[in-house]
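This report concerns only the one structure given below.
For this depiction, one protein chain was excluded, whereas all remaining protein chains were kept in their positions.
Here is chain A:
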Amino acid sequence: MILSSRFALASDNIVSESFDGEFVVVDLTFGKYFSFSDSGNVIWQAVSSGLSAAELLGVDQSKNPLLAVSEVEAFVLRLLEAGLIVERADTEGAADGLADSLREQLQNAAEKPDIQVFDDLADLFLADPIHDVEEPAGWPVVRPT
């Protein structure tokens, strides 16, 4: 069931960005941040973009033994339990073509789907004052160079 579900980021406090193709997710409510194994990175990109895990895996997911259905299912459940994603009621999918390119990356993955959580910066994230000033009245402003 979980494999065919569609998800979205759980709230505005979940920030997901990729750097050099590597996703990092920050939960600003608790100040935790997350990183993924290579296959986890691809599945995160898919489910956080509105694809279901089933769409990503396609019918031929058995090609890579690291990607057993039970492993993918457990991974998606961990994302849910960590509060990073929520199930969506609508059924609209992600952009066409995304599944194909991600599927290829997934087939070449060398690690099983996994997520790592870090809380060493939690006190700093939770205490960081957002500078509530408006451009051009003040920070945060960094002009492009």
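Here is the rule we use: a residue touches a chain if its C-beta (ideal position, glycine included) is under 8 Å from a C-beta of that chain, and two chains touch if they have at least 3 such contacts; residues count from 1.
In the analysis below, contacts and distances are computed from a predicted model.
S.K.: One chain of this complex is missing from the view, so tell me which of "Cytochrome d ubiquinol oxidase subunit II", "Lipoprotein", "Rieske family ferredoxin" or "Glycosyltransferase family 2 protein" is its UniProt name.
M.R.: Matching "Cytochrome d ubiquinol oxidase subunit II", "Lipoprotein", "Rieske family ferredoxin" or "Glycosyltransferase family 2 protein" to the record, the invisible chain is "Glycosyltransferase family 2 protein".
S.K.: Given that one chain is not shown, which residue among A:Glu87, A:Asp100 or A:Asp128 touches it?
M.R.: Considering the complete complex, A:Asp128 is the one touching the chain left out.
S.K.: Take the complete complex as the reference. Which residues in chain A touch the chain that isn't displayed?
M.R.: Here the touching residues of chain A are 12-13, 15-17, 19, 22, 24-26, 28, 33, 35, 118, 120-121, 123-143.
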